[in-house]
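Below is one structure. I have some questions about it.
Excluded from the complex is one protein chain; the other protein chains are retained at their positions.
So, chain A:
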Amino acid sequence: MTNHILEMRGITKTFPGVKALANVNLGVERGEVHAICGENGAGKSTLMKVLSGVYPHGTYDGAIVFEGEEVEFKDLTDSEAKGIVIIHQELALSPYLSIAENIFLNNEQKGAGGLIDWNKTNFEASKLLARVGLKENPTTKIREIGVGKQQLVEIAKALSKRVKLLILDEPTAALNDEDSDHLLDLILHLKGQGITSIIISHKLNEIKKVADTVTVIRDGKTIETIAKQDVTEDRIIKDMVGRDLEHRYPDHTPHLGEELLRVEDWTAHHPQDTSRVVVDNVNLNVRAGEIVGIAGLMGAGRTEFAMSLFGHSYGSRISGKVFLRGKEIKTRTVAEAIQNGIAYATEDRKTYGLNLIEDIKRNISMASLKKLEKYGLVHDNEEYAVANEYRKSMNIKAPSVLVKTGKLSGGNQQKVVLSKWIYADPDVLILDEPTRGIDVGAKYEIYTIINKLAAAGKGIIVISSELPELLGICDRVYALSEGRITGELPVEEATPESMLKLMTMEKPR
């Protein structure tokens, strides 16, 4: 009845003792953008790994039909030869090589005598860059361009392989709104050129923007495939979590207390280019029991502000004053900041938040070992008990606290990071992108935890790229632009439009 470019029939994939995919069916029509949604661990990535040959034929049950013939991929090279290219969330580019070199990596443009023809390489690369709308010299090194542009290079690389089916795994997870929009437009543009895309995403608004069809996967099973005209956010969420989410954000009635934290005239400069102001004279305050949001576009200096405040972990020539309960405190080192009641949970869990080769228990205790010390020794049974308590109260999904954090899903890793800081018992908790890369169900849990902390009298600062999230959970929001606070609104008065206006307010020049 329809013109399917890809059909996956009855895919079942079993890991020792675990059924990751159970009889999954997926039909993708030629020339469409097909979105796949599902919670972390639902089996989306596993399905894509089956499709791209990472799990070779024979290690799964079921059939894959691509362009009308049944295919049996042995590895990635096999599937790429057929025109199926997957772009992972973590980009696979070599930072010290040029854009052109990356595009033709393992597909080098050779001239006479088998040597690389650099003119041809750069010429072909610039043609591909034009197709993805990236205005960069092909000889520019990858590390000199931003993540958004790197994503485009990945797509150019896919185009160089004559891609027919492009798979994008969480393509906008690390991008700001502008870059995301550009990328989504590009996907639509490529669709116009006949390239079919599968996009895996958590972001429901962008799915609505680009997808023609949405397939929802839960617990390793296909729940349903929805055509564009029937797609609503509520329906997708309901399919993903298997229950109605009455509200996306838990109810929260603030009980505000005294002023906990006040930051005055906080200024920080770029760590290398010390003449460049990155955080410009920031003033803000947080009261006990209050959830305060900081909104800003990528590059506005949100993380830079938080990290410079937290033990001068970022920047140079830092100045300004910090007061806790009206008393001035110093935060020159991380240890000093923690001691004075400030904690910061990073936006990049894997690089800055967790020791992935250690277990849950040791990650939770990492910032507060002194508490567990008795006669100069760490009381390890007590540590186990504490960690187990957090595993239960934070609903960390793991059979025991001895599981390595590297094996947990994003949402559970985030709960471990939060447990670590809650156990450290700070007065003020700065949460940088607390729900990045986390599925809807786990997000709700994180919000609930944040509410509980506020109810316990902590001051919370939430930094987020998602405006609806800030407006959904905060009591008060600051807007940050070019390192300056450009506005402050109680949440009742803040709308996405008003916030965006503040967030894009430029410095008078």
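Just so it is clear, contacts are C-beta pairs under 8 Å (C-beta built on N, C-alpha and C of every residue); 3 or more make two chains touch, one makes a residue touch a chain; residues count from 1.
Going forward, contacts and distances are computed from a predicted model.
Comparing "Xylose transport system permease protein XylH", "Peptide ABC transporter", "Cytochrome C" or "Sigma-70 family RNA polymerase sigma factor" against the UniProt entry of the hidden chain yields the protein name "Xylose transport system permease protein XylH". The missing chain, though absent from the display, is touched by one residue of A:V147, A:L188 or A:A335; that residue is A:A335.
Among A:R248, A:K397, A:K452 or A:K501, the one in contact with the hidden chain is A:K397. Here one chain is not drawn; of A:G43, A:G315, A:G459 or A:G487, the residue touching it is A:G43. On the side of chain A, touch with the chain left out of the figure occurs at residues 15, 17-22, 40-43, 45-46, 49, 54-55, 219-220, 310-311, 313, 333-335, 337-339, 344, 346, 351-358, 362, 365-367, 369-370, 373, 376-378, 380-382, 384-385, 397-400, 403-404, 406-409, 411-412, 420.
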